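Omission of a single protein chain aside, the complex is shown with its protein chains in their original locations.
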């Protein structure tokens, strides 16, 4: 029997990916959905295969003692209030990215979570992807040596052909190029460089294409980072490019380099003039249905059971990424380096 | 009959590439070489197939009225004085990069050249490579639309296996990662973005590898740029990486993108989810014998004949690149954005 | 709400592809089907998701004032009479290829359509394929210059493994190698060469294979064409080959060449000794379910609304192709060039 | 010791390829060269490694009884007279293509050769290439069954970058697109189809490119052929295309097809939807130094020794190809099919 | 109407593949299933689309006169008794591999089948795969000449991720690496070498990996074989490797070699330094749903109708393979060559 009943907050595109993954897990099932629209419980239950009750009143759902977990899939500008309420109601939290639209809001969520003592999982699910698990293993096996420079970038044109476009174009709730999408790349960069960021500088701009005209904010940015150990990094984020999806990854270390699924390692003595290749599944699509939610949620549910912070994507961990994201956006806005 | 006699200043590795290209040209030939070492004129003449007189006194060579052109292939810290003397002697100038080791020195060269009214050619020969001629054509045909973001990077480990390493490791004459090698990438970026730079910020660091320990300066840097028209750019330069040579090029525009030899263009209606490919010769080696000197020198000699500034790599043009290089190095040193 | 109700004439293999595409369109839906066999209305409606009434009497269906459009998917030897009747009933016409089995019949259809003032769409849907849209853009951007020679060929063995084989083998309604299938290639050639044909010569033959023995006519032909502007072309059509499907395309122009999805253009300065590649979806199957009906039909329905002749595949346009097809078959039969 | 002494007639580009191949052979060596220019015997002997005497008077050279063989490498409009004189002098003949510029001249050569009883070798050396030896083996093993359609085409832009361009552009001696170059493709087609041609029709045209403006004749043609056994064929020849060299080969038979180095054979039961590949050296360059002269000449010298007509490229065999070439050019000129 | 009713014995994983293939055949259908568990007839009939009656008593099912054929899909240690009973009941037999767990049991089955005069089909379905049909054609066309050495190996890690693992790990019924899985490779080797085996020697071992710890027998073996005609062979079988599935095939003959889907043949004159490639579907998965059961069963049903032994996989044929399998396992156990 499954241990955890999960309530979904916000019933849009990303919610469907969450429900599918949660119901595939051996640990949990979705039994409640909150939406501002009235939903048909029977249709929902049939569609998802678990008995689902819908709510248009969030407090009412949160008051249900049979729910142990909620997953927040609403618009980013609703995240903070809902997360705080849910934490106060004692529910463990799955939090879609972006966590919130300001650093202050993020901190408010963290305070509520800490106070309530609930567990948390932020959807930086790329950390659970085959691509980054292999890259992390390569680093951990020492095949690249000490990293001194890293680039991970997000190139994915989010135009009218993409579900998120409709609301993403607005400053509120879109936020910025990094906040609305590129934070996945920045988060992966922090995972690989594995050190504290001490300063960022960021520049931003916007395409002349009519397609991206509706955006109320700069849709391309490039951010450079200084780490405590002296290493440096860079993260470009473009949601206004016209090209194949590309999560560009380039890491330089004292024993070799990695470029996407290619590498060179002096530890193995391979030919420095040619790349060796890793058989891995590249993240080559922005489609949420491709994202490794299931692995991430399984780890989260197991962590709840063991009463520990989940590895890799706990709120505590994710806060470090969002702190850098907000600093980068501040740098681009104010035209100066920002210390962290 | 060939029109121009060329004198070489400094007889090292890069000089051999210059002599070979000049002698292949229909316009000119090498007839003099200045070196601090005594050289054997007969051996030189036999090796290169033109009658060559060697000098250990530079003024003596510059006094020769049969020389119309000199090519400066000496150590970077000698460039400025020699260039000024040669210009004052009325010789047209081929100038290897880096032009000089400070912006003030560059300006001194420019003043001398302007005053003497001689023609100049700075060795940013990548502008004459098949790779960048094709990329420029693609941009000029409008297949990428207006560019709003561009990255061109230099990844080339310059270790003991590479001729330049011996002197390159010293602060003087090596200078910086950009000055000693990466300026090719920055120059190509300016060629493609085709606009004035207004601000740069740069961070730099160094590999932990023993191989690169001898370097007296930071061997990896990343620089971000703001252009007058609002576009932004980025140039990484690493001479301490361990991987295949890679002159990474990524340009985003309002009609498509280019990534190395791949592109997508909405103008052609190709499949946005896959790259189209251009048959071009990628600059995939740091070896000067691979560099397109011949084309560049031919254009230079023709420009002398026509009494015009050469296109693409005149001193006037190259000064814009070096101004950005020195600004970037200053930014990295002082820890703040630098306006231009 | 969808604007147009469509009636299907002939309920065979190709009809299913039409119905699927029409029902996917935002502009129209299938509401009637004429077949010589009795069909079950409820089963049809369930299968296709729109309320469908079936008829065994064509006049009865054509008399229905709620039908604005009919699509003729019957055997080729029935096309002419049905098309004339439908035009006379004031229905806009979708016409599968071949239009009819003689040039006189084609003209009779055209007269009826002109007289009735109805709109028409002939299924040369390859003009709406990604492959030929990209090729046409490349030509229109001037990347190939002026074309002086073009080959587009149809190599697709139509044997017992292929639905159409059953009736295709008969002289009536199969017609010829070009009429029954190869006319797609010839039509694409005319699209690319973009000029009037003034003369054709054609030779034809037949494979010795037992597999193709049932054919009553020559199953391979090769036709050469002269255009008014002096250019020349060639179209081979083989439905008796044993190999992968291949719509071979080779165009020569004053600035470059195109070969299938590869090209060289002097306008871009790419390497003449190697092909550049276009990311496009090659038409590599004869399966009608792969054909871009939806795009073509959408354009047709929009043209009806705007009361204009549809671009690319109107009857007026398609008549030019069929005139060449019939001239080629006449040339092969009579052993002499045929002027147009 | 080598058996045969060879005299070269005409000392241009192609002659150097002949001399190199002859001197590499175990059977023969070049000992004489006729040229209208005075040549330096010592320099020639040193360059080629055999003792060479030069002549400016052809009769004088032909009078030398120590010469058993002559190779005719002069301009095409000189071939006939020189070949007749050489045959009358009792020399065995190597004849570069084109044999001559008219069918009458070809016949005159054949008569002289037959009368003198000398052996002959026409330079259709592609018959000795790995590519066509493998293709012929595949056909002879029955893997393609009976061929009913074949295309072999010559696509090779002969512009100023190509040695032959200088004289090739003139009507005399260039002749036509087929005569000056494309006859290699037509000859290979006859080799593969292995049957008598009974009729040809040919159309020709010319590129609008300035590059090819100097040509005095049509530089692209397409010819279709009827064979005695009912099979048909096609040969395009373009010396005014701008693309990689391409000797396009496509053969259809009753058991499978061959496309360049790819094939499908029902005899092997391979997957009909994908091509199998043959490891062979494609003729992908028009450079005579790539051509398999050595194999061809070895076979010729052995045939002289055995007193038999050489296989594959004797004059008798080559006459069949030239008869078709002249018929095709006549067809293009007169605008009608030509019977053979 | 379908001719044969088939009863399935044992309702596990492989049974589902059999039922699907049998019901796709035009000759037969599954109408009965024997299982030790009670099954729901209505659910079975709906799932498989044929009216199925289930039995928990085997004799009862075998007594049904409407069943002509049974397919034995139970555990290997049940095969012998069930096969003998079914043969005695006059049913034609489909026998999954391994036939039985001892050579004596195999012989007992053969005796029962011979006595009953029923037809038999052993599931060495790889003989009906595209891969081995093409390889056999290549051999039969003489393209490899006489084979003197052959290797066919089975590399497929059967761990917890694979259905069969659960029972496969036990000595009874798993047997050995060859018996439980590798016999497919050995059988394919005998098919290709096409001669009697006279001696085998085999060595076996086991991986140190925890994953394969549950196996009660050696999971990797390598066997070498002597054939009557002097040829030799080798078959490795590893079910404890960690890599992609690989049915490695390498055959050496007097006219060429074959390596998986690559070959060289002197008969075709291809380049000996490069492999030619065959378009074929490699057996690259151990998944039974990929196996060509349908073709094999169709041939079996047709053989029953014609009252002949089926080609390629009759019991008589398969006995030869199992005799070698048991000899190899005996050799590994006793540490000495075993004669056959």
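Each chain carries a letter (A, B, C, D and E) given by its place in the written order, and its residues are counted from 1.
Just so it is clear, a residue touches a chain if its C-beta (ideal position, glycine included) is under 8 Å from a C-beta of that chain, and two chains touch if they have at least 3 such contacts.
Everything numeric in this text was worked out from a predicted model, so none of it was measured.
The missing chain, though absent from the view, touches A, E when the full complex is examined. When the whole complex is considered, the residue among E:2, E:53, E:148 or E:281 that touches the unshown chain is E:148. Of the candidate positions E:23, E:102, E:137 or E:201, contact with the unshown chain belongs to E:201. For the chain missing from the display, the contacting residue among A:43, A:63, A:198 or A:268 is A:268, taking the whole complex into account.
Residues of chain A that touch the chain left out of the display are 130, 133-134, 137-138, 141, 143, 264, 267-271, 273-281.
In the full complex, chain E touches the hidden chain at residues 145-146, 148-149, 151, 155, 157, 201, 203-209, 220-222, 224-226, 230-234, 236, 238, 240-246, 248, 250, 252-257, 259, 264, 266, 272-275, 335-337.
In this text, only the chains that are shown with their structure count from here on.
Listing every chain that touches chain B and chain D alike gives C.
Using the contact threshold fixed earlier, the set of chains in contact with both chain A and chain D is empty. Hopping across touching chains, the smallest step count from chain C to chain E is 2. The interface holding more C-beta pairs in contact, when C-D is weighed against D-E, is C-D. The most distant chain from chain C is B, comparing centres defined as mean Cα coordinates. Shared interface positions of chain E, defined as residues touching 2 or more other chains, are absent. Contacts between chains trace an open chain of neighbours here, each touching only the next in line. A list of each chain pair in contact follows: A-B, B-C, C-D, D-E.
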